[in-house]
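Taken from a larger complex, these chains appear in their original positions, while the remainder are omitted.
Chain IDs A and B follow the sequence of writing; residue 1 opens each chain.
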Amino acid sequence: MRILQGSAGWVLMMLLCSPVLGGTDDDLLEILRDNKTLTPEQYEKIKNKQEEKARNRYRSKFRFGDEEGDFKLKVGGRLQVDGAVYDDNRDLGDGTEIRRARIELAAILYERWRVETSYDFAGDKTSVKDAWIGYTGIRSTLIRVGQFKEPFSLEELTSSRYITFMERALPNAFAPGRNIGAAVNFHGANSSFAAGVFGEGAGAARADGEGYAVTGRATFAPVAEVDRVVHFGIAGTHRVPEDQSQSVIFQSRPESHVTATNLVSTGTLGKTDSFNVLGLEAAAVFGPLSLQGEYMRTDVDRKGPGLTDATFDGGYAFVSWFLTGEIRPYSARRGIFGNVEPRRDFGPGGPGALELVARFSFLDLNDDPVRGGHEENITAAFNWYFNPRIRLFANYIHVMTDPVRGDNDSNVYQMRLQAFF
Amino acid sequence: MRILQGSAGWVLMMLLCSPVLGGTDDDLLEILRDNKTLTPEQYEKIKNKQEEKARNRYRSKFRFGDEEGDFKLKVGGRLQVDGAVYDDNRDLGDGTEIRRARIELAAILYERWRVETSYDFAGDKTSVKDAWIGYTGIRSTLIRVGQFKEPFSLEELTSSRYITFMERALPNAFAPGRNIGAAVNFHGANSSFAAGVFGEGAGAARADGEGYAVTGRATFAPVAEVDRVVHFGIAGTHRVPEDQSQSVIFQSRPESHVTATNLVSTGTLGKTDSFNVLGLEAAAVFGPLSLQGEYMRTDVDRKGPGLTDATFDGGYAFVSWFLTGEIRPYSARRGIFGNVEPRRDFGPGGPGALELVARFSFLDLNDDPVRGGHEENITAAFNWYFNPRIRLFANYIHVMTDPVRGDNDSNVYQMRLQAFF
């Protein structure tokens, strides 16, 4: 206590100003209040500021740079460790894997410009994920150039850190994912619009030239409150493969990634002039209960003797219920869901959040003469969010495939431990 | 205003001391001056300090660690997104690519030791770029061990963040680039000297053993003011390939990297005892106008029945003019050019800097019996520097190749958006 007398306030200040992100000491604050150096109002003010800071820290990535936000760096990482056991006579291959292992660097470079890069090293392979430069100087608008996810599919656009199941549903086989291109995002209060032009097949080891794609998505949320959400979305993409190969392939693993086997696959579809994918989305949140579903339909336009156009489709619907009362956070401006955080009163030291989920999904890759197979999956799962950055997934999937590739029901048991920062 | 009364100064201090890089609030400073807490002189002093800090931040990478510089970490990144269209009948392959996507970690470890590492992940391939440990304990001297650029060629040594055109000129085919070795850099007031020994072919998947190379460069700037520069440079490298392969190859893409095609190439030159490359450099800056040129000549010493020595050469010259008045920054101590920053009065929120540039380059890989081809390129281009870290490149290249590999003029239209931090 002697430290607080007289000019020793200097010492106090030095301690308070200790150049560590975080800082000011609770005990000291109370002492200052108790010995009247601070008025109760001042004490409250500082205290509140501290708590807000703590909450933000709790939420935010590691950020450095200006508070004002005109020059900022985020260093992030992501790790997902998976294990899977297959009850199947096709030998899908039980085992473990590092599903995702990423380094993420994002920066704000002078207010209106942003750059985001993320790199995945899982499986000892390098994969560039996000790699884009964006301009935010126009109100409610983001213009991007580089590699990023094409605006298509609610589940695809939701970060792999935040998705509800270990793997996205079967129809994700139709979602274009990340490509190199340019796009514009625009949002209203309850709606979002995005459209862009992308290289088709740019990421792959293309021979000569690359195709192109035009993709767009619109979402609207007639209800968009914290605990009540109704979301509708529609997206479409028109894709023209490169001249030489003129090929495309649709396939899917059984919503499990440890195995390398695609139980359904069209095989390479040659002589593909172009193909179109249409996506419809709906989701609703009623407090701890939420529903989400998508339907996608692909029309492949093939030119050649004896070839006919082909149509494939797929869809999924799932229900999620937080036993512990959390609510899936929705961003109407982006038309996607975000990170679930265990409720404050449970806290970082609490038991966390528990979510029960069930999903039905199907993928139909049969359209004569293409016999890619038909698959239906039923998943029962739970998620245990220990804290906002650590989650345990447990998924049981019952897989039903039609006779094309061997009539067989499989059972998949898989778990994931995930951390990100 | 109430906040400033009495002991509430504590509160103010806490706000000012908020442990965020950046900080002190302009309004508060003015209030403090206006209510006489600060004298005008003190106000000026702090204000100036803040502005200097802002300028440095504007310039510097993200740095952490001691202000004193004896223990420091820099986290950096680089992203270049390219698109190219080719008007050519050889099907060079239009398309897009992530040209460079890098993570950079550099550290000062106790004053006199430095380590720099940078990794490129473009094209989903891992490539170690800089990876060296350096000692700076001797005045004006840097001693390095590891992988870094051999001291050869003004354009090669200028960072890919700062080069004037999207790709370095054709004769860059002769520049050794990065290899593992040891080198010493020394500088005078207006001059620089560098020499080193390197492994030849160490980076590639070599079979047994590796060759070696001795490389040196000297530069002199009789004029080295901010807005007036005259630079001369000379460099040489003597290279001995590994015993087994005894081979070397010289080739070049048409100053465009989206295509994978080398329009000129010597093919593998076997029985190569050794080869020497000589490089001459000249550059001049007259305010916003600057000129730069290099000439390189390679002599290959081949031993074998019916083999004769071969000589190849190449060169380039370019002119740059900043419509907005910026001046290319030259470092006489390193003999290279640095980052162009839009003029202060344009500022980060301003229109940025605009540079018009034109280049002629040639590469002659013909010397009987080797018929590697002869190429001449003319480039017209502009660069738009939105701010010191974001630049848009637009290049038009007219490519002329001799009949060896198909007589053909090509036109290349390419753009790049670049960000680094």
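What to note about this one:
Criterion: a residue touches a chain if its C-beta (ideal position, glycine included) is under 8 Å from a C-beta of that chain, and two chains touch if they have at least 3 such contacts.
These figures come from a predicted structure and were not determined experimentally.
Displayed in place are 2 chains, all sharing one sequence; the entire complex defined by the structure file totals 3 copies.
The criterion applied here is as follows: only the chains that are shown with their structure count from here on.
Per-chain Cα centroids separate chain A from chain B by 35 Å.
On the side of chain A, the complex with chain B involves touching residues 9, 13, 16-24, 32, 37-39, 42, 45-46, 64-68, 70-71, 73, 75, 103, 105, 107, 109-113, 115, 117, 119, 125-128, 131-133, 145-147, 180-181, 199, 202-203, 206-210. Interface of chain B with chain A (complex): residues 7-8, 10-11, 13-14, 17-23, 57-58, 62, 64, 75, 77, 79, 81, 91-98, 101, 103, 121-126, 348-349, 386-390, 417-419, 421.
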